[in-house]
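I have a structure here, written as structure tokens, and I will follow up with some questions on it.
Only one protein chain is missing from this complex, and each of the others stays in its spot.
Presenting subunit A:
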Amino acid sequence: MTVKNELLLDISNIDMVFPTPKGDFTALKGVDLKINKGEFISLIGHSGCGKSTVLNVVAGLYQATSGGVILAGKEVNEPGPERAVVFQNHSLLPWLTTYQNVELAVKQVFAKTKSAAEMKDWIEYNLKLVHMDHAMHKRPDEISGGMKQRVGIARALAMQPEVLLMDEPFGALDALTRAHMQDSLMEIQDELNNTVIMITHDVDEAVLLSDRIVMMTNGPAATIGEILDVNLERPRSRLELAKDTQYNQYRSEVLTFLYEKQRKV
């Protein structure tokens, strides 16, 4: 494994309080996490524990009540393309073709630095990366759910983000498509070595993809319970890992956390 020790993202002691008519609701309490460049982090926890809130704070869509997020030495206080988000429900614009969806992002980010021809190449390169170059001129309602999510990933990658945020990117897909997408994502990771934060509630997905798994306690006032380092050789193959004792050890550690220590009643 490559040594990754250049600090990129510092999530520093975040509290998140939402005002409600019945009084304040503390969603997050003291979430503290440092992420190095090129790391693949999974956030795992039961639903409603505030995983998405953490991601939204990093994305800048929410403002933390106290504490803050520092990305490459700069404080985050609004959304921006350097923190591209892959949303759970693909969120492609249905009136644009897959090409145009990626184009919207590329034009916004590279209008000043790339020529029209370079932008076209870059859009096509990213669609090829997610194996969607065959459907560049199709609209979202003409392609399957997995394909839409691929385009969503291409759009995020095309922004060349410093950190890629994925909010349960494969949550809405069936198991086979999901496995296929995970393999694609690992392939892309081998090539680009992005810094990624991914929310998931799939234990296998977390162990297979991550360098570190961040396990969150149940809300309210959720926080980081345990962090598990996953030291498995890359490239990883799901078939070989299925028999790997180390892999199963990691798996059971996460399962123990989720279903014993943080059992949902």
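Following the convention adopted for this analysis, a contact is a pair of C-beta atoms (placed from the backbone, for glycine too) under 8 Å apart; a residue touches a chain by one contact, two chains touch by 3 or more; residues count from 1.
The working rule: contacts and distances are computed from a predicted model.
Chemist: Between "Carrier domain-containing protein", "histidine kinase", "Nitrate ABC transporter permease" or "4Fe-4S dicluster domain-containing protein", which matches the UniProt record of the unshown chain?
Modeler: UniProt lists the chain left out of the view as "Nitrate ABC transporter permease".
Chemist: Using the touch definition from the top, which of A:29, A:83, A:178 or A:251 touches the missing chain?
Modeler: Reading the full complex, the residue touching the unseen chain is A:83.
Chemist: Quick one: say which of A:105, A:151 or A:228 touches the chain that got left out.
Modeler: A:105
Chemist: Which listed residue (A:120, A:139, A:180 or A:212) would be found touching the missing chain in the intact complex?
Modeler: A:139
Chemist: Counting contacts across the full complex, list the positions on subunit A that touch the omitted chain.
Modeler: Spelled out for subunit A, the touching residues are 59-61, 78-81, 83-85, 87, 89, 91, 93-95, 104-105, 108-109, 139, 141, 159.
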